[in-house]
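Yeah, one chain of the complex is gone here, protein chain that is, but the others are all in their spots.
Going in written order, the chains are labelled A and B, and every chain counts its residues from 1.
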Amino acid sequence: MNNEFAAELLERVRKSKPLIHNLTNTVVTNFTANGLLSIGASPVMADAVEEAADMAKIAGAVVLNIGTLTAPKVEAMILAGKAANAAGIPVLFDPVGAGATPYRTESAKRILSEVNVDILRGNAGEIAVLCGQSIQVKGVDGGGNADMRALAKEASETLGVTCVITGAEDVVFGKESFSVQNGDPILTTVTGTGCLLGSVIAAFCAVEKNYAKAAAAALAFYGVAAERAVEKSGHNRPGTFAVEFLNELSLTGKEAIMKKAKIEEL
Amino acid sequence: MNNEFAAELLERVRKSKPLIHNLTNTVVTNFTANGLLSIGASPVMADAVEEAADMAKIAGAVVLNIGTLTAPKVEAMILAGKAANAAGIPVLFDPVGAGATPYRTESAKRILSEVNVDILRGNAGEIAVLCGQSIQVKGVDGGGNADMRALAKEASETLGVTCVITGAEDVVFGKESFSVQNGDPILTTVTGTGCLLGSVIAAFCAVEKNYAKAAAAALAFYGVAAERAVEKSGHNRPGTFAVEFLNELSLTGKEAIMKKAKIEEL
Partner (left out) sequence: MNNEFAAELLERVRKSKPLIHNLTNTVVTNFTANGLLSIGASPVMADAVEEAADMAKIAGAVVLNIGTLTAPKVEAMILAGKAANAAGIPVLFDPVGAGATPYRTESAKRILSEVNVDILRGNAGEIAVLCGQSIQVKGVDGGGNADMRALAKEASETLGVTCVITGAEDVVFGKESFSVQNGDPILTTVTGTGCLLGSVIAAFCAVEKNYAKAAAAALAFYGVAAERAVEKSGHNRPGTFAVEFLNELSLTGKEAIMKKAKIEEL
């Protein structure tokens, strides 16, 4: 995949403004909605069991994120996921904090077994837990130091998903496989940047059936926007960075992606 | 109504600092509270069934917003609404996304039938659904292209409310009727600007019994603040705009309203 295709996918998102249905955690709802609006997508959040499936049916993609899971929210996620499956709508799952508590790990595994997850996004620790490997996970913003490429490949094959692992290097394994080297460490100082990334990947998957390509393009776009934002905010100013990042999700366009995206086929 | 009266209402809000009780969605809680603090009002959010009514009784106005409704939240809204009714406290209802799913539409209709809603605020699609008209609603930030003035009049008469429909033009129908032409399209790129508007209208209704006048004044003030904010942020910088908008909700005063408010009696 070349940068031109990544840029084209962004333009498709901006043209078709896909409705992204987010069943996500209470920490990041506002930031996620604003980030999706900034890239030109249309966010919706409806996690009542009574309507989660109905909303999923009219969405372009569905995001399941267990950052602050509760029993009714997990039911709603499964209903939304199954409805999306039935309608051929892509489902992205972000197993936030899997491994941190038994309930979180079990719920993540239950979602994976009841829903046909199309794209699985997490850090190395979370993905390892879902593959039956044990890596220490600390909190929800924790990293991990496994061999990420091998892990992503294993998760993709054993779980039947396009797997996206984010860290110093971002890795995508699915129909095709990519490494993406954009972004900036300041992203880890703003809560919800990982969660919003999941929703941005979902927006790209809403306009491109090759989810591996869609994810790699979204990762590159997201990383380039972060690089441009930190140029304006400087490091160590997480408040200003968050504002500039929302700006750059709106301002970053074809030209910047063409010049700065670092996508490598594996 | 002249601009002087609109400016006077803002000063009344700032002097009396009304307590606004918001039963609202999880996406906009923070932005709503900050916006209300910026205008000088006092926000509270208490949506447990055990206390929603008690909190309503001590509020200056109550806002019911179904953006992320669940069954217990709908019960709490009805309890709060009835308590406010009994105490003569104004109730504003924002039927976010009515029409998008059956559960949302039914819940909105149930609230309207069990609570005496004083002010109904929504976009054209949402209001049309509640009047039994069918306009396509896409997501929760969707618009609509009905004849807004006719729709607002119909909603006001059939539902017995002061009806506020927002869009390119804002329309108020109640004891009196107004068109307000302030604001900026950038508002649609920041989530919760519609929800916060509902809470700001409620704050103006807390200090003025003529809800049509109060709503028109709130719409003009809100729109002027947005116009001033976008002058500072520029277009296409939704992150910066949100920050400047919170600033302007605090900074915009009598003089700016006198000069820039565009309120027309219908």
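Just so it is clear, a contact is a pair of C-beta atoms (placed from the backbone, for glycine too) under 8 Å apart; a residue touches a chain by one contact, two chains touch by 3 or more.
Just so it is clear, the model here is predicted, and its values are computed rather than measured.
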item: Absent-chain contact - pick from B:30, B:116, B:133 or B:210; value: B:30
item: Hidden-chain contact residue, picked from the options B:55, B:224 or B:257; value: B:55
item: Sole residue of A:16, A:116, A:133 or A:189 that reaches the chain not shown, by the stated touch rule; value: A:189
item: Missing-partner contacts on chain B, residue numbers; value: 19, 26, 29-30, 33-34, 37-38, 42-48, 50-51, 54-55, 58, 72, 242-247, 250-251
item: Residues from chain A at the interface with the omitted partner, ascending; value: 25-31, 67-71, 97, 100-104, 138-142, 188-192, 236-240, 242-243
